[in-house]
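One structure is given below, represented as structure tokens, and several questions about it will come after.
Left out: one protein chain. Kept in place: all the others.
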Amino acid sequence: MNPLLAVTGVSKEYTKGSHRFQAVAGVDFAITRGETFGLIGESGSGKSTLGKMITGLEHPTSGVIQYEGNSLWNGSRFNRLKPGEMQIVFQDPQSSLDPRMRVQAIITEPLLALSPTERKEKGSKERLLALITRVGLKPDHLNRYPHEFSGGQRQRIAIARALITDPSFVVLDEPTSALDVSVQANVLNLLQELKRERNLTYLFISHNMAVIRYICDRMAVMQKGRIVEIGNANDIFNNPVDSYTKTLLSSLPQLHGKKEDVHV
Amino acid sequence: MSGTTLKTETLAAARSAKTVNPFWYKIRRNPLTLLGLFLLLLILLLSIFAPLISPYEPTKINIPERFASPSADHWFGTDEVGRDIFTRILYGARLSLGVGVAVVVGAGVVGTIIGAISGYFGGRIDQLIMRLMDIILAFPALVLAMAIAATLGPNLQNAMLAIAIIKIPVYVRLARAETLALREKLFVKAAVTFGISPWRIIARHIIPNALSPVIIQVTLDIGDAILLVATLGFLGLGAQPPTPEWGAMISIGWKYLLDYWWYPTFPGLALFLASCGFNLIGDGIRDILDPKANRS
Partner (left out) sequence: MLLEIHNLSVEFESMQDRVKALRHVSLSIDEGEIVGIVGESGSGKSVTALSILGLLEKNAHISTGSISYKGKNLLSLPKKEWQSLRGKEIGMVFQEPMSALHPTMRIGDQLAEVIHRHRSISYKEAYRQAIASLAEVQINDPELVARKYPFELSGGMRQRVVIALAMSAPPDLLIADEPTTALDVTIQHEVLKLMQDLAQKRGTSIMLITHDLGVVAQVCQRVVVMYAGEVVETGLTQDVLQSPCHPYTKALIGALPDLAEQGQPLSAIPGESPDLRNRPIGCVFASRCPISLPICQEDHPVLEPVSAGSLTHQVSCWGRNQE
């Protein structure tokens, strides 16, 4: 099958004067339609930078990123082939919502990038109400401001915003890292349900191994800008090959001692 | 998560306690701010109700009563053509307040827009704009204002334009600084990923969120603007007679300081109180909206 997203030989280099920093170095992977692909790494691994390159926030220094076979970048220009097709949910529910905008305006903002006909069709009041109810919000929430909500609710607002344009591909950049465990559970459940209902494809970026193992079909482990291991999530967890992956897994606090000890 | 939970609990409780408005509560606690507020309200009321307060016309000439000293008929005396000074001060208040606010708000609006554009786009546009602002700031404010007003022709409108121009760079810098910080915020980046045009992002996200320090600066600047307009008027580059502008009045009146002391004194006093009032309010507002406490 043709991959939905294909990343080939992508690198990102930052230069500050004479100082060069390689955030991402020669990364290759592909995501097939309908799967949840995980990108795991600690700080400095380059996973966030990769996420930014895929969504158009940073341009790759080299390499190609293709969506449905079409290259997303033309030098430093981002080719948004179909606005609203790819959306993103960020980590921090606090700063990812404009504090001076009401929830309704926040959720419907992505529609501004669509053509007027599409905007009308997708921005109907019924669709909006159905969407917010689906993510667990109430109609009277539409008129409020972000600071009136808890972290979990704000993340739901962010999810609604990501879905308003009916995307096929959603990038989730640490969507639950700032949330309490019980709230995280709610949000993860919601994300799973939405994926099944709407046939979504997810790129799930996180530093949390447990979450990635639970939610991802396939995954890539990143360290210092490179992918050190890639494959089926369960396989990697049960039989890690790379030494860094093994270190990562062994640092996971074992809750019950049920899992076998992984030796570095 | 630990330290912040404490704050969110108390902050959330305080925020929803909108019924006891912390804004007024803080104003009440600061006596100087109250004084400023009082002065301004006084001037505002006097200027609004000017026709009701005074029976005289501000520009009506009445030669027989020229240079009359303060009395029951003329509280502040009369000028060289017999016009009631108190009346002229009242109408002058309208002018000064109106002009001061217009100039500063105008500079604020234009400066914010330019600053936001400069900060958001960066690169060459930013360099160009900032160097332009540097040029304006290189000149002593008054000298530049005088030069502009003199070049354009001495009247009130040109004086206002001149002062607005010299005030713009401050707002450009303020807005630009806010923009540089806002650019990195996730909600701005989110808007970029949606495919929204930079102009729309500036209008919807950057400018509304950059307004806080701009508003504080505006209130602080009004007092200064009033003084500047009066100064230009004093130098003959602003409002021209017979307009009852305080600076213009002092401009003519100061010659008579020794013989007819009331002529320049009362307009001068009015000017002092007005700019004082605005400065006190501005300080008070700055304390209340202190950026250090308000960064959220």
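The letters A and B name the chains in turn, as written, and every chain counts its residues from 1.
Please note the rule applied: a contact is a pair of C-beta atoms (placed from the backbone, for glycine too) under 8 Å apart; a residue touches a chain by one contact, two chains touch by 3 or more.
Keep in mind the model is a prediction, meaning the values are calculated, not measured.
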Task: Residue of A:147, A:207 or A:224 in touch with the missing chain, whole complex considered - done: A:207
Open item on the list: By the contact criterion defined above, which parts of chain A meet the unshown chain? Give residue numbers in ascending order.
Closed with: 42-43, 150-151, 180-186, 188-189, 192, 207-211, 213-215, 233-234, 247-248, 250-256, 258
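As a working rule, only the chains that are shown with their structure count from here on.
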TODO: Compute the distance, rounded to whole Å, between the mean C-alpha positions of chain A and chain B.
DONE: 47
Open item on the list: Taking the touch rule as given, give the residues of chain A at its contact with chain B in the complex, in rising order.
Closed with: 55-57, 80, 83-84, 86-88, 90-92, 95-101, 109-110, 112-113, 147, 161, 165
- [ ] Could you please specify the touching residues of chain B with respect to chain A in the complex?
- [x] 15, 185-187, 189-196, 200, 204-205, 208-209, 296
